[in-house]
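Right after this comes chain A.
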Amino acid sequence: MFILNPQSGTPIYRQLLEQVRRLVASGRLAPGDELPSVRELAVEHAVNPMTISKAYALLEAEGLLERNRGKPMTVAAQPRSHAALRERLRRLDREAEQLVLAAKQLELAKSDVLDLIDKKWGDEHAASGRQRTGAQ
Partner candidate 1 sequence: MKAVARLVWTYLTALPILRWVGAVALASLPFAVIGMWPRTRGFIALPMLAFAIHSLSMTIAAGYLFRVLSSPRSHRFLPHFRGRSLAAFLAIVAVVSAPWLVIVAWAALRPPYAVTLVGPLFIIIVMVGFTFFPVGAAVTLVSLLAVGWLVTRFGLPHPTLVEVPSDAGPSALAIAVFLLCVWAAIWIAFSIWYLRVRRIEPIQTPAMILDKIGIGPAAGSVVFDRGRALEASLSAAHPQGARQRALFIAMLVVGTKLAVGAMSGLHLPLYTARVFLFFPGLVIPGTLLAAVATTHARRTRSVWLKSGLSRRGLLAAIEKQIWRRAAPGAIAVSVVLSTGLALAYDVAIPALARGLASAAATALLAVYLGVAFVRDSRLIELCVAAVLVASACVGAWSALSGPEHIGLWLATILSQAAAALAFRAIAIAQWRTIDWLVFKPVRIWSQSLR
Partner candidate 2 sequence: MPQAVVSARALSKRFAAKDVLHEISVDVEAGDIVGVLGKNGAGKTTLLELLLGFSIPTSGSAEIFGEPSADLSAAAKKRIAFVPQQDELIDLLTGAQQLSLTAAFYEHWDRALIERLSAAWEIPLGRRIQTLSVGERQKLSLLLALGAHPELLVLDEPVASLDPIARRQFITEIVARARGTQRTVLFSSHIVSDLERAANKVWIIKDGRLAWAGDLDALKESVVRLHIHGRRALPGDLRVPDALASRVEGSRATVAAAHWTSERAAAVAARLDADVEVESLALEDIFLELHR
């Protein structure tokens, strides 16, 4: 289910976090689905179980997973569209940050950047809509 690379610069728990989020967001992990236990995953990938439980704990705190006494962790039931949107937006967080940073360095105005995005998107309605509201 997961691909964990201990040699990556990204810590293992973070890799697991991202992958679970992605799987839930894409619907491949549905609410109620069971995740492998900490021990199973640790043995299968030959990694420290504490890193697995750290990831699971963080996901539980996020509300993505829920703990069941005596049974493995399951995907929490959640308002699908809301969670999905939130999750999906979070995916783009880093890229958005980099885009804004680069734009500021190039001394571009926000409207110019939004135009660029529109062009990339190929959505002309959005472009004309923005022009109408006169955003700068």
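The candidates came about this way: all candidates are chains of the complex that A comes from, given by their letters.
Some observations on this one:
Here, contacts are C-beta pairs under 8 Å (C-beta built on N, C-alpha and C of every residue); 3 or more make two chains touch, one makes a residue touch a chain; residues count from 1.
Predicted model, so just to flag it, every value in this text is computed and none were measured.
Here chain A touches just one chain among 1 or 2 in this complex, the one numbered 2.
Residues of chain A that touch candidate 2 in their complex: 6-14, 39, 42-43, 45-51, 54, 101-102, 105.
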